[in-house]
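A single structure is presented below for examination.
One protein chain is absent from this view; the other protein chains keep their places.
Then we have chain A:
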């Protein structure tokens, strides 16, 4: 047996070295462990949520006053229009329809223009004192749309400070979100592969079929025995091709149980079929569509359109749950549910990308080779 690892003794040896550590060192190690935890998986998730909550507070403080001011302005404008109309009506002692209509039409048109400008500046039609756009859940959804680059736009900062803070928030938040997604996608993909592999061991025929296909098979651990010159083992890892001498006996070894856990051996890599990933994504989108269309009174097409546009980070913002013209009861909960849907959905998509990428690249390469675009240079030295 050519496997010998002495790492465990080395590691335990170092533990006895620093027995008497000063408090400063302890503090440092504590800090280090804390940051290590923060950048580990759970910590990252909490960091993203915490960052969004912090953003929600900041944006709410910056933008909610302006929203109130704006709503007040529109109300003022409407009342001024009414007063002007009254003045028109009052001034004309004899009411001729054409005269009056002409004057009133100009007034209404001006009212409409000002109203549209106000709507583009963020007015949403709700009365003063009703539920605001920049409530806490609204601001939370807004922060999420910034750092996921969805960017709905139905709520958007109108003050200069809000815009500056948005810029800075995005510069820090977008890489953080990408980090979160890659991490979460990694974990979810690993666990999904594990579960899928477990389920697939019930069907041994798949395993053999996979084994015969040279390109999918990955040699994890090749030990060359019975050869005078080479008694060593090749490094474990993912290798596509292994060159061995013909006289060596090549044996694929299973992972022995007595090896220490920290060697990070990789089990044979289960490849999840692409169709399964696509089914997962489509069902998540459809599930969200059903929920949102039931709540918002949209039809199913609008619901799935919204879910697709959200999860692909396009984010038009024309359809957003909890954001209707007439003030709705329960809109705050809808916004929170929408945020949760967003976070989970993006993690799922990251997982599916992680699962699919090898297969997709493999298939594209096959396709290209068959069409003749890609030269098949590495077909000659495959292991037969």
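As a working rule, contacts are C-beta pairs under 8 Å (C-beta built on N, C-alpha and C of every residue); 3 or more make two chains touch, one makes a residue touch a chain; residues count from 1.
Here, contacts and distances are computed from a predicted model.
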| item | value |
| --- | --- |
| Complex member absent from the view - protein name from UniProt, among "UTP14A small subunit processome component", "Potassium channel subfamily K member 18-like isoform X1", "Trafficking protein particle complex subunit 6B" or "Response regulatory domain-containing protein" | "Potassium channel subfamily K member 18-like isoform X1" |
| Option touching the unshown chain, where A:27, A:69, A:301 or A:361 are the choices | A:301 |
| Sole contact to the chain not displayed, among A:26, A:41, A:163 or A:363 | A:163 |
| Chain A, residues in touch with the chain not shown (by the definition above) | 32, 35-36, 39, 74, 78-79, 81-83, 85-86, 89-90, 95, 97, 100-101, 104-105, 108-109, 111-113, 115-117, 119-120, 122-125, 145-146, 149-154, 156, 160, 163-164, 166-167, 170, 174, 301-302, 304-305, 308-309, 312-318, 325-326, 368, 371-373 |
